[in-house]
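Dropping a structure here in structure tokens format, bear with me for questions.
Subset of chains shown; positions unchanged.
Chain IDs A, B and C follow the sequence of writing; residue 1 opens each chain.
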Amino acid sequence: MDSNPIVKLTELFRHFPGLGPRQARRFVYHLLAQDKSFQDQLVYNISNLKKMVLQCPDCYRFFAVSENHQNDIRCKICTDKTRDAKQLMIVEKDVDMEAIQRAGSYSGHYFVLGGNLPLIEKKNSAVIRLAELKNILQSKIKNGLKEIIIALSASTEGDHTADYLRHELISMADTNNIKITILGRGLSTGSEIEYADTETIRNALLNRH
Amino acid sequence: MDSNPIVKLTELFRHFPGLGPRQARRFVYHLLAQDKSFQDQLVYNISNLKKMVLQCPDCYRFFAVSENHQNDIRCKICTDKTRDAKQLMIVEKDVDMEAIQRAGSYSGHYFVLGGNLPLIEKKNSAVIRLAELKNILQSKIKNGLKEIIIALSASTEGDHTADYLRHELISMADTNNIKITILGRGLSTGSEIEYADTETIRNALLNRH
Amino acid sequence: MDSNPIVKLTELFRHFPGLGPRQARRFVYHLLAQDKSFQDQLVYNISNLKKMVLQCPDCYRFFAVSENHQNDIRCKICTDKTRDAKQLMIVEKDVDMEAIQRAGSYSGHYFVLGGNLPLIEKKNSAVIRLAELKNILQSKIKNGLKEIIIALSASTEGDHTADYLRHELISMADTNNIKITILGRGLSTGSEIEYADTETIRNALLNRH
């Protein structure tokens, strides 16, 4: 790495998702132009992030320590007894879970998988939290789990991951009388018939109601 | 209208959907640069378009006269006895019907509505072929119709039109034991959970399988 | 070509610059949905386009016959005695000349070259009006021509064409004491220094004033 601190910080910023070299460099100059109090706040919040944020041992989402009043190391959603213990939704990442929460029509539990499987990859279990998922499923089953909802993106990688999960979970599910479902496909808001792909039209027809 | 033929033809071209003034003008210069044989072909094909193309009195799609070998004034799809007479799909326009045909998973009949209802409009029946639809439904019912599939775009106008159609057709449908369905909503190909809107997430959840 | 008139006309429309297959097909359906009077107008104006539009034998631009009141076969600009006969601007196409006219700061004559030279092409003179240009230059020189302004786009092809023109015209120009110039390069409206390419920055520096 370059010994020039501007270049060095630019390179660190480039690790963030979706940030090109020019915008990363502009970030550094922006920081240089800020007063010390902004930099101090930034450093303080980055330094303490892992202390102030826990990763839930049940669903693996990140959450603020302050969120939980009961000294529980689990997150607010996993400890919420009003939520439906019969459903577990598997999402790829934290922000997906937030999108589902915003939609406001799901009241079961979550599991954050941590990624999608790349299409060509041998060690599948390494990139997603499969062992952790299987582990948590044991206790969920004891608590009356009846459905696993695979809620991944409608992409080739999402489908590949969903297939893999189904394959890995099917015997445990069958044994315990648990349904494995995936999110419905069809026209999403704004879809026009004229421009819809074959797959979407087929699913929209299949799921007509 | 301007008496300048370049300006005049530019203005005529501007009537075509999605064509701005500059592209329309470029079309005129393009025409001027072509040899006479191209212009002759164009004039010939525009002049004869309505003679060589019929509008099917059953489904209201446009089709080539040559398409039908049996001297039937109805289109190939409406006269195809292998297609399922129990289903009628209502689409907005010809190209929507073509997209459904390309998808290859529907084998019933069609009806081209001719448009969507604007959200604020008094004379609803004027902009869409409602009377024609009701008329054709009478004969379809005699032929064993069991389902009307409303296949409009997943937009505010599409939904508004679907609601209106359902309201207009419901008693006729109930009397004759016909189901009225709409295309399924959910994730369309490429949808990412993170960016999906509330409506799409709700439908994807509802239609999970 | 397909015997289906919808397909046939779609293919003809696809010859127009910037028109994809779907938009071309939508044009056909649009035409089918119009009343006969629109189609008649369109056919009339296309049929008569070449009769009502002349190509100026001096500058090779297309112009409405009605534009000229003096029964002159040359265009309004070439016959306008208030325009400066000392300057001739070479543009690629008619719409470029119109853009220059709109800018309102040039009062000399024009010559429409009819294209740019492709980068890899043997018969250069075939795709642009070089012989016609050389020919008209003879009479322009007699009328006191002092400057040839090459006004092509700032692209690789534009530059290649400009180089070629300069090479072809230089001895005639030198003999007759005519300057050959090209349009100035630099920051165009909206250019930001941060995103400007090397070439543009160099030219902006060179042409600083």
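Going forward, a contact is a pair of C-beta atoms (placed from the backbone, for glycine too) under 8 Å apart; a residue touches a chain by one contact, two chains touch by 3 or more.
Just so you know, these numbers come straight off a predicted model, no measurement behind them.
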{"item": "Whole-assembly copy number, given 3 chains displayed", "value": "4"}
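Heads up, the rule we're going with is that only the chains that are shown with their structure count from here on.
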{"item": "Gap in Å, rounded to a whole number, between the CA centres of subunit C and subunit A", "value": "55"}
{"item": "Chain centre separation (subunit A, subunit B; CA means) in Å", "value": "39"}
{"item": "In subunit B, residues with contacts to at least two other chains", "value": "93, 95"}
{"item": "Subunit C residues touching subunit B - in the complex, by the definition given at the top", "value": "3-9, 12, 15-18, 22-23, 25-32, 34, 36, 38-39, 41-43, 45-50, 52-53, 55, 62-64, 66-67, 93-95"}
{"item": "Of all residues in subunit A, those that touch subunit B in their complex", "value": "91-93, 95-96, 99-100, 102-106, 149, 151-155, 181-209"}
